[in-house]
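One structure coming up, written as structure tokens, with questions to follow.
Note that this complex is displayed minus one protein chain, with the remaining chains in position.
And now, chain A:
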Amino acid sequence: MVTPWKNILDYENLSDRYVLTEQDKKDAFTRQYFEVYESRVKELKPRILENAERVIGKGKYKFTQLSEAKQDEEVFVVGVIVKRIEARPSILKTLLNEDKVTYDDYEEDDGQAVKRYAGSSEDRIDLESDKQTVRLEGAISMDDCATGCCVGVLGKLGKEGTFHVSKLVWPAAKCAPKMSAEGTIVFISGLDLSGDTEDDQLTISGFEFMSDWMNAHGETQNHCPPIDRLVVIGPFVETKSSGCDVQSVVRTLTLSRTERQSSAKSLITVDKLISSISERPLVNTVDVTPGVGDPCSSMWPLPPIHRVCLPRCAMSQKKVNLVTNPYEFAVNEIRVITMSGENVTELLRTSPKWSGADVLANLVKWQHLAPNCPDTLDGFPMSDRDPLVMETTPHIIICGNQPHAEFRRVSIEGTDATCLVVCLPKFSKTRVACFLNLADLTLKWQNFDHQF
């Protein structure tokens, strides 16, 4: 008789800020996206000024508006970065040229690598404030920032209308105290079920094999430790494209009947798989967080999948937790943020040098989970707040659906703390799961396969 594993860790769901409120939804259709940037600057500006005092020195800089800056006078301005990339696809260019080649370049190559924009000498970085836009030059490069980042810039306004940067100041990070706990959390991402039994056979069999192994009772060295939490990151349903461009939206609206039926079948399969693993005695809780393409809104932050879509999971509410994307939680005060990875994938396109871990490290530096939202990542138009601002830097950031499996410990500027960033590959392609030991924050990649 297998005794069920009892959770001894204190769990707390910290994803309230990602849930849309009635105030957010009110008049959303008439809202413009500039309000999102306004609220972002409003939230991060105090933290930038706080960090500027530490980096530059208190009283050693003059904080002013960009419109009031005088020529050749060293000032400190705060604004939003805009990266102008010539190779970036533009709907206007497409309409003018009647050429859809740019979208072909936009697609991923077999899902193993993300297509990057080709660099050009005409690429430049601009800083937008509330009244003015100015080109940045100097101590700044294309790999230091992304469109939508809120930054403080110390420099001088030149004659040519450019701003010569001498120092960049990012928002100050607020870190949680270091904690440890005994337990194991398992992360998997990207089931990508198509609804076709033959295509999904490897994914389903790998998932079932993992489920069996996680519930095997044994005393050998290699037997699975008791799982405190299994976090399953979407997308669960296969999406043909990245889901973030016009082409995928049009495709979604024009799905054929067989395609719609297959997505319903894949959802039923997801429901069965998750409910079956949740019923195992040695798995305490399963958290289900959606991705773009799953049956929920595709605008970040994504709401939880409604329980109607997963009826079997809804029946076992204590064991299956339908959560948002991003999903932030704490177990014994160890803070973890998980994301489905569309934000990182879009950011990877803007630089030929970045890897997934580099982007996550930059997100920690920029103190924002998705600065490219709503520029290249669909986001809900909010006016009073920006939920994707990193209020407290977590101990662990998990990003799913990445082409490479990697992890890194990122040091947080201005503190002694570090943040463990992890990129998960798609389970549908690799059958790899990440087992995280909370005691020492060590990772184990586990592959589940069969060859018969």
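Just so it is clear, a residue touches a chain if its C-beta (ideal position, glycine included) is under 8 Å from a C-beta of that chain, and two chains touch if they have at least 3 such contacts; residues count from 1.
As a working rule, contacts and distances are computed from a predicted model.
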| item | value |
| --- | --- |
| Name of the absent chain as recorded in UniProt (options "ER membrane protein complex subunit 2", "Putative exosome complex component RRP41", "CASP-like protein" or "DNA polymerase delta subunit 3") | "DNA polymerase delta subunit 3" |
| Of A:39, A:132, A:162 or A:205, the residue in touch with the unshown chain | A:205 |
| Touch criterion as defined above, residue of A:21, A:133, A:180 or A:197 at the omitted chain | A:197 |
| Residues of chain A in contact with the chain not shown | 112, 197, 201, 204-205, 208-210, 213, 220-222, 403-406, 425, 430, 432, 444-452 |
